[in-house]
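Attaching a single structure in structure tokens format; questions to follow.
A protein chain is absent from this complex, but the other protein chains hold their places.
First chain written, first letter: the chains are A and B, and each begins at residue 1.
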Amino acid sequence: MIWLVFFSFIAAGIALSLARAGLGPTTPDRVVGVDGTVTITIALMVLLASFFDRQIYLDVALVYAVLGFIGVLAVARYLERGV
Amino acid sequence: MRAFIGFVALSLIAVGLALALYHIPFGQDRMDVARDYLARSVRDTGAPNVVTGIVVNYRALDTLGEVTVLFSASLGVGMLMTWRSPGGGRPLPGASLIVRRGAGFLFPFILLFGGYIFVHGHLTPGGGFQGGAVIASAFLLLYLGIPGYLLARRPLAAIESLTGITFVAIGIIGLAVGGYFLNNFLPKGSVFSLFSAGVIPILYMVIGLKVGAELAGVVANMIGGGEE
Partner (left out) sequence: MIYIALLVVGMLGAGIAACLLRDLLAAVVAAAAVSLILSGFFYLLQAPDVAMAEAAIGAGLTTAIFVIAIRKTGRHEE
């Protein structure tokens, strides 16, 4: 039952940030939407590791936590003509 | 008109695929090979991660082929682009303080994490390819965070060549000792300990360094070369 509440919140967060990424009039809006989705997906992966009861699955969440910002950084540096 | 014809053709292909796949039951294992691997893999290879056991032990020759394919892709990018400093002489605007300091601060930790992924490839999810991609991302972070950064070319080429030679040398030693290429000739040790599973950790370290060097070379070539 408690899992249903958790996953509902996560699903609402993913839906809202993906909606911002889809609607966003300018590209920075879309980038921020996708970045928010990345962050919520990290939380989803941690929750699912607890749900499946497999601690080693946390490594995948760690990869996203360490590398998730590089794509956003690349787009941001492009927008300020720094690449 | 062309778009309409393309849409109709794609729809026909989709309907055909759906009709063909409809008859295959989903989620039941009908593969004797898979069942055999699952039953025997830990005993044969000593690696608790069955995927690693298959990729680096049973199918290690295919992995050598994959690394070679990645090498030729890196070579192709290197032939098209040249290895120069970013911007090609154009002065780049400096990154903000947070990005510069953050890139310098995070770089060793990302390298360490990549090393962890491929050293522990036989115990936890991940392996050489994943760890190599993480290491290349660390160098990409330096390129993005520090304007004018240029990766040294010779050490990278040396790492790539040495690891390729080591991979083949391990295979040939296995051929001499056990009778077939890439034979697991080292003792398997106890399952779930770091130094176990014979040559699998060594091979994954080699693959991780090679993939990391190749992808970092692709990034360095892409960011430096070409016309504006």
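Please note the rule applied: a contact is a pair of C-beta atoms (placed from the backbone, for glycine too) under 8 Å apart; a residue touches a chain by one contact, two chains touch by 3 or more.
This structure is a prediction, so every number in the text was calculated from the model and none was measured.
Participant: Among the chains present in the display, which ones are touched by the chain that isn't there?
Facilitator: A, B
Participant: Thinking of the whole complex, not just what is shown, which of B:129, B:167 or B:204 touches the missing chain?
Facilitator: If we include the chain that is not displayed, B:129 is the one touching it.
Participant: Which residue numbers on subunit B touch the omitted chain?
Facilitator: Touching the missing chain: residues 49, 51-52, 117, 125-127, 129-131, 133-134, 136-137, 140-141, 144, 215, 218-219, 222-223, 226-228.
Participant: Could I get the residues of subunit A that touch the absent chain, sorted low to high?
Facilitator: The missing chain touches subunit A at positions 7, 11, 14-15, 18, 21-22, 27, 30-31, 34, 37-38, 41, 44-45, 48, 52, 54, 56-57, 59-60, 63-64, 67-68, 70-71, 74-75, 78, 83.
Rule of thumb we're sticking to: only the chains that are shown with their structure count from here on.
Participant: Express in whole angstrom the distance between the two chain centres, defined as the mean CA positions of subunit A and subunit B.
Facilitator: 23
Participant: Provide the residue numbers of subunit A that touch subunit B in the complex, in ascending order.
Facilitator: 56-57, 59-60, 62-63, 66-67, 70, 73-74, 77, 80-83
Participant: Which of the residues in subunit B come into contact with subunit A in the complex?
Facilitator: Subunit B residues touching subunit A: 86, 92-95, 99, 106, 109-110, 113, 117, 124-126, 130, 134, 137, 140-141, 144-145, 147, 223.
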